[in-house]
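Omission of a single protein chain aside, the complex is shown with its protein chains in their original locations.
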Amino acid sequence: MDIDDEKRENLVTRLRRIEGQVRGLQRMVENDRYCGDVLDQIQSVHQALRSVGKVITRNHLETCVTDALRSGNEEAAEETYDEMMDLLYKKL
Amino acid sequence: MDIDDEKRENLVTRLRRIEGQVRGLQRMVENDRYCGDVLDQIQSVHQALRSVGKVITRNHLETCVTDALRSGNEEAAEETYDEMMDLLYKKL
Amino acid sequence: MDIDDEKRENLVTRLRRIEGQVRGLQRMVENDRYCGDVLDQIQSVHQALRSVGKVITRNHLETCVTDALRSGNEEAAEETYDEMMDLLYKKL
Partner (left out) sequence: MDIDDEKRENLVTRLRRIEGQVRGLQRMVENDRYCGDVLDQIQSVHQALRSVGKVITRNHLETCVTDALRSGNEEAAEETYDEMMDLLYKKL
């Protein structure tokens, strides 16, 4: 990842919070909390993870993808298109 | 959550594994791993979390949703429909 | 579909509009419109179709799903759970 220090630090902080949310989920399951609440909390984790993914994706576009397409190397370009299609269509 | 012990234990085990995956993500970000790999790992966490959500949702249908609809209480039924629609359409 | 006449008529009207949108898409492609605009229009069709799906799903929950669960027939209940899970997780 070709990313500046501030963004990287911010991502790590967010991932730590997500780790805490997942531990919270374990407790909710152990304590037999209402399924609806557990499912809501799962959605929150998906959302938080999605935000992290967004920052990384944007950074990826601005760095690796741009470099690959600007390199003029057609093989690198093809691989980049394949990867973008995967991101676009395999994504949850 | 009205769930049997075996399923609950299994869910907690899965959530612990997900917690480990999220810690792995932190290291990947700290070590500037290739964005594509980080994004793949994020997808794996989404997928693992989705599997947990599936087990809970199925259990929810079999217990709370069924009870609410069988109770004959129309208000409880309405709430259940609303909740199901949320699950169906707000979910990632 | 166990649906009242007004809702059914409304759904047919919406589906006719969607048919028109799809014809519009054909013209956009034939006229080499900007990909970004074509993709936006595709999204509009997905959204319109999703709204139709929502009305039908809600109706389905209120009628068939409720009847199946209230029937007390465990096989019918199992089928209903399977179908709900499909709706929840195979859905786009």
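Just so it is clear, A, B and C label the chains in written order, and each chain counts residues from 1 on its own.
As a working rule, a contact is a pair of C-beta atoms (placed from the backbone, for glycine too) under 8 Å apart; a residue touches a chain by one contact, two chains touch by 3 or more.
Values in this document were obtained by computation on a predicted structure and should not be read as measured data.
The hidden chain, counted over the whole complex, makes contact with A, C. Counting the whole complex, the residues of chain C in touch with the unshown chain are 1-3, 8, 11-12, 15-16, 18-19, 22-23, 25-26, 29-30, 32-36, 38-39, 42-43, 45-47, 49-50, 52-53, 56-57, 59-60, 63-64, 83, 87, 90-92.
On the side of chain A, touch with the chain left out of the figure occurs at residues 50, 54, 57-58, 61-62, 65-66, 69-70, 77, 81, 84-85, 87-89, 91.
Going forward, only the chains that are shown with their structure count from here on.
Centroids of chain A and chain B (each the mean of its C-alpha atoms) stand 17 Å apart.
Note: centroid distance chain B to chain C, computed from Cα atoms, is 24 Å.
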